[in-house]
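Take a look at the following structure, please.
A protein chain is absent from this complex, but the other protein chains hold their places.
A, B and C label the chains in the order they appear, each numbered from 1.
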Amino acid sequence: MPEWITWLFPDQASTIAPKVDWLYLALILVTGSVALLIFTLITVYSIRYRRRRIDQRGAHIEGFVPLELFWAVIPFLIFMGIFAWGGVIYYERSSPPKGTIDIYVVGKQWMWKLQHLEGPREINQLHIPAGYPVRLLMTSQDVIHSFYVPAFRIKQDVLPGRYTSQWFQATKPGRYHLFCAEYCGTEHSRMIGTIEVMRQEDFQQWIEAQRATQPMKSSGKEVFARLGCDSCHSSTDTPLGPSLHNVYQRKTSLKGGGSIVADESYLRESILNPADRIVHGYQSTMPTYRGQISDEQLNELIEYIKSLKR
Amino acid sequence: MDGPETSIVAEQFQSLEQQKDADTLGMWVFLATEIMFFGGLFLAYTVYRIMYPEAWAEASGHTSFAIGTINTFVLLTSSLTVVLGLDAATLGRQRKLILFLVLTIVLGLTFLLLKGFEYYHHYKEGLFPGPGFRLEPEYARAALLFMCLYFAMTGLHALHMIVGLGLMSFLLIRAWRGLIRPEFPAHVEIIGLYWHFVDIVWIFLYPLLYLVDRHQ
Amino acid sequence: MDDTATRAGTEPDYLKVEHSLRSWLLTTDHKRIGILYMISVTGFFFIAGIFALLMRLHLISPEGALFKPETYNRLFTMHGIIMVWFFLIPSIPNVLGNFAIPLMVGARDLAFPKLNLLSWYLFMAGGGLAIVSAALGGVDTGWTFYIPFSSNFSKTHVYWMAAGIFIAGFSSILTALNFIVTIHTMRAPGLTWLRLPLFLWSIYATSVILILATPVLAITLLLIAFERAFQVGIFDPNLGGDPVLFQHLFWFYSHPAVYIMILPAMGWVSEAIACFSRKRIFGYGFVAFSSLAIATFGFLVWAHHMFVAGMSMYGGLVFSVLSFAVAVPSAIKVFNWTATLHKGSISYHTPMLYALGFIGLFTIGGLTGLFVATLAVNVHVHDTYFIVAHFHYIMVGGTALGYLGSIHYWWPKISGKLFPDMWGRLAATVGFIGFNLTFFPQFLLGYLGMNRRYATYAPEFQFLNVLSTAGATILGVGYILPLIYLLWSLRYGKEAGPNPWGATGLEWLTPSPPPKHNFHEVPEVTWGAYNYHDMEAQDGRS
Partner (left out) sequence: MSEQAVSRTVYYRVFFALIVLAALTALVAEVNLGPFNVTVALVIALVKAGLVAVYFMHLRESRSLVWLVLLISLAWIMIMLVLTFADYATRSWGQFR
């Protein structure tokens, strides 16, 4: 990106940011030239064909079909090109690579609560290493929020009752704005924070310093025990409940037809509202844990279930 | 929709033909908005039914099959009386017209009465949205979604029935006074269209709300 | 028919036929109802405009110069709601559509005059409820009413507002119904579809959208009220409901609503460009059918407001490609207007300046629409000032400009008087400059990452915000000027005569102001629209 034009852009601090910016520049170029063409034509015609005599009429021209087709078809083709370009980048931003660093995000009026898998919690602040793909697993405690980091060119709404996710890979150490982009009430404009991108070794140091906390899955294991989940969900399937080992990302058939991939949203739903979608071959005996578990604990519990391998 | 008291053709129209055309087209365009109005509800219904099939079957069992079915017959019959009324109006048979209008109103009231009776039962069972809202805990969540949709859909349908009854009473009064002329019974025609539309909505509501997986 | 013609020959014009307030409030004359709408719609425009100006003043400082965030949130909500439902949507259709449609089709009135009056009363009732809601302290949900904030969290007067919009929606539906029926059944003899002025094509397309989209908004608002009343409802995530479904329903109406706002303005621009170039519009058929194409495609793209809302990725791709498709008919219109100027005989009366300004601003608004339809760019600019700038270029640069322009264009017909053209040109120029200064910086702000609906913002955005506020002040002047000189002209303006612009179209054949029943004799049409090359054919008949 040439130097003289950078004032148009916020910091470019993720792998996807330059791609979005190039597309943006290309759009400015294409649409700019069309706009320029139209404005020039209007100006030239307005001067050249100004009315000179009071009774002067315009020429009698009905139209010209080939020209109409030309300016319908050519723009359409250009549009399809732009669509494809934007679609490719969108596909990339929607498809996280394997081996991401996962961060759990809980939005509430009006703050961001974040937690690393290693255990440390942060509020309105997130420390992450540069050069690693990071995936955010996000949910809201109340209304819809939106996790927006302009420097990374990423944004995703955060919804109550389910998880949404997005990913990015930071490229440049520094401090960047975190905004809530979906209007969420009185203090919406203060639901902001900082993303602190650190060099790999700095991040290691930082996370070491937070060692007082234990990893999410360990906390999750405690929750698992406290709620007595293991009385029905043991390491093998029992008549009471299916085993949770390897359940994560498994395609599960449901009672009443259909099937579902057991992703974070389904695990969450099954804990809070077990009767909604029951695994095929089981009865609806599990009680709801709504109200007995906070969103943070729920995240920890899910992280523990995800860690269960045979 | 000017009344034909003074001259049958309202002053903005050139001819009776034009006025008839405009009246009928106007009603159909209005029905198009009605279709879209209920369409939004049908969309929500479809989304959630696919999402929560089990809960849907369960919750549907709480509606009253008997009342729903009887009401279907009641409404279908009322549609018949409406067209017969129109027929009588075009033939200038005023007494028959009045008879059919009265029959329609009676059938409409029967429908609402039965519906109200059913609502009363839901109320006692605790199916009304609000603080006392409860179903068996097993299906609670999504079954409540069904009940919300059920009340929204049948409630709005009932509201349309009430409007329809109002319009029918208006027709009855006009017929009573002998204001409906055989050469231009436009009011009977377009109010009839509305009535039939409300009937059609029920034709869809009935299987969607009362007959979900009844065989289970 | 014959006796009406003779009666009309002696009757005074529609303004003078009766004078009492009662004769206005109970009128079924489409022209008078148009004026009732003009007064009320313009009133709402200034109310919402004041809200906007207060917002811009507040944003002079990053910390917010004037209000607490809760006040600011109410301001932008009220601004949005009143502008959208009580100005933009009714503006051109209800004011100038009402006034001009029967004149343009050569009819004595709309098909259902009483229904027309009822629409105005419904509109005022809806507007009244909105004002009540504002007076009680307003609503802070944003004009989009996103659930669950608007159902379970907001503590403001959502019911009043939703009821107001709901009732105003009925007014829209009934008006649209009236227009559709009138255009279908009441055209003058010989006035075939392909001889219709383009304004009528676009009003027709608008009415179709109103008919098909407004009821979906109505049901959505009812469902909000339901959910708020019972604290459970079908979008409630606590019940397993999906807030995104609310957005689908909401945007199914609200995206086509954008075309409800812009299409009538486009229709009027076609009239003005042809008139002030004294030339038939280039590619009449393409411009006419592009209106219907916009009305149709406009319904296929709603979820491009929801690319980051939690929709599926594939849903995003589908709606993006469809959104690009809707840009084609809009592009066709712009190209055809430009081509119409070629070899024209162009004069620069006030309406023409507005029309040219419309083309310029709509071009920018439309082209930035491509940015927003592009998935990857949308993710970044969604809910930022880029969006705000984009849709204000369409809504203010398009619709509000079109409203002002069309009022100027038909003002001689409405009032029988000419307005001072120099003042008109000045106001148009001032408005154009003010507008660009207000909204162009917002494109830059948006891409830099400034969010919309922010009462406070990061300090680095201040410079561009101050520019924008300065522009808003100039824009305000551009709106107040016409109010003054148009009112002035009512008393002191020169007599206009039937056809001051030398325009074609049936409305210019009848005296200004027209008699109550519009035409002394129902015209028989033997010519196509915009026959500027052959006006004698028409003049001979008048």
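In this text, a residue touches a chain if its C-beta (ideal position, glycine included) is under 8 Å from a C-beta of that chain, and two chains touch if they have at least 3 such contacts.
Quick caveat: nothing in here was measured; it's all calculated off a predicted structure.
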item: Among B:63, B:79, B:104 or B:154, residue touching the chain not depicted; value: B:79
item: Hidden-chain contact residue, picked from the options C:300, C:325 or C:433; value: C:300
item: Options B:18, B:90, B:110 or B:169, residue touching the unrepresented chain; value: B:90
item: Where the unshown chain meets subunit C, residue by residue; value: 184, 208, 212, 216, 244-245, 248, 252, 299-300, 302-303, 311-315, 318-319
item: Positions on subunit B where the hidden chain makes contact; value: 21, 24-25, 28-29, 31-32, 35-36, 39-40, 42-43, 46-47, 50-51, 65, 69, 72-73, 76-77, 79-80, 82-84, 87, 90-91, 189, 192-193, 196-197, 199-200, 203-204, 206-208, 211, 213-216
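Assume only the chains that are shown with their structure count from here on.
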item: Centre-most chain, if every chain is reduced to its averaged C-alpha atoms; value: C
item: Between subunit B and subunit A, distance of the C-alpha-averaged centres to the nearest whole Å; value: 45
item: Residues within subunit B bordering two or more other chains; value: 52, 141-142
item: Contacts with two or more other chains, residues of subunit C listed in rising order; value: 238, 240
item: In the complex with subunit C, residue positions of subunit A that touch it; value: 8-10, 16, 19-20, 23-24, 27, 31, 34-35, 38-39, 41-42, 45-46, 49-52, 56-65, 67-68, 71-72, 75-76, 79-80, 82-83, 85-91, 93-95, 109, 142-144, 146, 148, 150-151, 153-157, 159-162, 164, 177, 179-190, 269, 273, 276
item: Subunit A-facing residues of subunit B, complex; value: 52-55, 57, 137-142
item: Footprint of subunit B on subunit A - complex, ascending; value: 255-258, 273, 275-278, 284, 287-288
